[in-house]
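With one protein chain held back, the other chains of the complex are shown just where they sit.
So, chain A:
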Amino acid sequence: MSSGTLWTVVLVGSVGCYLLKLAGLSVPAAWVERPWITRLITFVPAALLAALVAVQAVASGQDLVVDGRLAGLAVAAVALALRAPFIVVLVLAGATGALVHVVWG
């Protein structure tokens, strides 16, 4: 993707996200506070973040690849379950990824 295209993606995404924020301060509450809409907005992040976790951990283009990323993710899950702070989770995941890279190339 060229630098110009990336800039377009960055700017269009930013304007869109800003307008979503502005809409909340501007529209009548009744438009947004419907049970179906609030429920959707409560749970969309879980679906999206989980999809991103899965894709970032094992997808490589259109192939599924098991490498240090999945090992790092497993270690991160254990660290999160033990209530480790964010930075510790990331450092452990990164160290695992690096270790797998060094050992198996």
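Remarks
We adopt the following convention: a contact is a pair of C-beta atoms (placed from the backbone, for glycine too) under 8 Å apart; a residue touches a chain by one contact, two chains touch by 3 or more; residues count from 1.
Just so it is clear, contacts and distances are computed from a predicted model.
This complex has a chain not shown, and the name its UniProt record holds, of "Na(+)/H(+) antiporter subunit C", "Thiazole synthase", "5-oxoprolinase" or "Predicted branched-chain amino acid permease (Azaleucine resistance)", is "Predicted branched-chain amino acid permease (Azaleucine resistance)".
Listed by residue number, the positions of chain A touching the unshown chain are 1, 3, 5-18, 20-27, 29, 32-33, 35-36, 38-59, 61-64, 68-69, 71-73, 75-77, 80, 86-87, 89-90, 92-98, 100-102.
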